[in-house]
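Left out: one protein chain. Kept in place: all the others.
Presenting chain A:
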Amino acid sequence: MTIRSDRDHGQRYRPRMSCLKKVEAIVVQMQDPSTGVKGADQKLNVTTIPHAITGQVIIAWIAKNMNMDSDEAQAFGTMLVAFGYIYPLQDHKKLVLKPDGSLYRFQTPYFWPVQKWKAEDTDYGFQSYLSIYLAKRNIRKKGVLDAYEQKKTYDYYRRIIIYTQQAVMRSRVKSSVSLGALVKYMTTFKNHDPFLVPCLPSNPWQTDNDSYWELNMTDVEVPTKMRVERWSFSFYELLNDPRGRADFKVFLKKEFSGENLAFWEAAEELKWGTAASMSEKAEHIFKTFLAPGAPRWINIDGRTMGLTVKGLEHPHRYVLDAAQTHIFMLMKKDTFYRYLKSPVYKEIQKKAISPEPHNFSDSQLQQNMRNRRPSISPIITWQKEQEEKAKAAAAAGPIDIKKLMASKLDRK
């Protein structure tokens, strides 16, 4: 049965499936007697099948009329079969459009997807269900809302008003500035994007050789040149890479200013840690970094110090935010740039390696595929890291004179 118009054949259908309306318009076009797909009686062995069309003819029509190449046309055609606008006469189980002589037929609109669905109120999620429920109740009461519901709508609009007022007053940046920043980021990282520039020595997924990951491990002695270059892009990149952070710590040790980074790390642990450990951590941080005469006293302005210390009386997750931001900005604007000019960084730049690109032959690639190496479980790596951290903390902690004397007395 041919269709001449796409007038809404269903009663209601789900707005989420509005894409089907576009599809239906196309299916109607496909059945146009003059410009549509040329159907005919198809010969299959000795029988003649009426009103059937082959897959390749459908794909050709879609490619021409929808301005696509044949791969895309085949994919779109598969959608038509998947949704039931076209059905296969031969292989019923797999709902795909085959680019060959396989036979298909147009489905009558009675069986189009939209016909079956009755949109239920719960289809749209709980909130919408509630509003539909209220609307229905509203209609029953002939449009008169009771006092509670009136208050609800007042609050709804007041909330929007407050929010929009704040939004209007928010500071914005000119498009040229912010878009310029996006472009700058893309350009800076272009050579580091494996999809744009091949990573060296080779992409493990493409060659089945995991040297790239081996060379870029967290605790590697000598990093690659690309990795060291990336540390110079921003302070965030340096800190985010554990190897970079370690190198930065070497620099800080030489300058005897390791306390800033140590404080920042401790504050991060507080912010992202478990709720139960918070007050204990806050106290430790106060004793180590903020108290007058503390062993690793950090240098922040009086006002911030005052606010932080006061906040620590009733510690919460974000109590160190002001101090942490201050210290972070200090490191970002001053220490970071000095690091980049320092002998420590220059040395690591010199030491850094630049691996040669792999050039595997086909047989080597086959071999690689058979010998894909497994890696250490992240659980083991994590356990090791925790042990290292504990050792480092014990070594760096301030010496407790009382304990030291007590242990000496014990021995006597």
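Worth a mention:
The criterion applied here is as follows: contacts are C-beta pairs under 8 Å (C-beta built on N, C-alpha and C of every residue); 3 or more make two chains touch, one makes a residue touch a chain; residues count from 1.
In the analysis below, contacts and distances are computed from a predicted model.
The unshown chain of the complex is recorded in UniProt as "Guanine nucleotide-binding subunit beta-5", chosen from "Gamma-secretase subunit Aph-1", "Transcription factor IIIB 50 kDa subunit", "Oncostatin M" or "Guanine nucleotide-binding subunit beta-5".
For the options A:254, A:317, A:338 or A:351, the residue in contact with the chain missing from this view is A:317.
Only one of the listed residues, A:45, A:274 or A:361, touches the absent chain: A:274.
The chain not shown here is touched by just one of A:71, A:91 or A:283, and that residue is A:71. Contact with the undisplayed chain is limited, among A:44, A:179, A:291 or A:390, to A:179. Contacts to the hidden chain, counted on chain A, fall at residues 15-16, 18-19, 22-23, 66-68, 71-72, 75-76, 78-79, 96, 124-128, 150, 153-155, 157-165, 167-168, 170, 172-183, 185-190, 192-196, 199, 203-206, 210, 212-213, 216, 235-236, 239, 268-269, 271-276, 317-318, 321, 325, 328, 372-375, 377-382.
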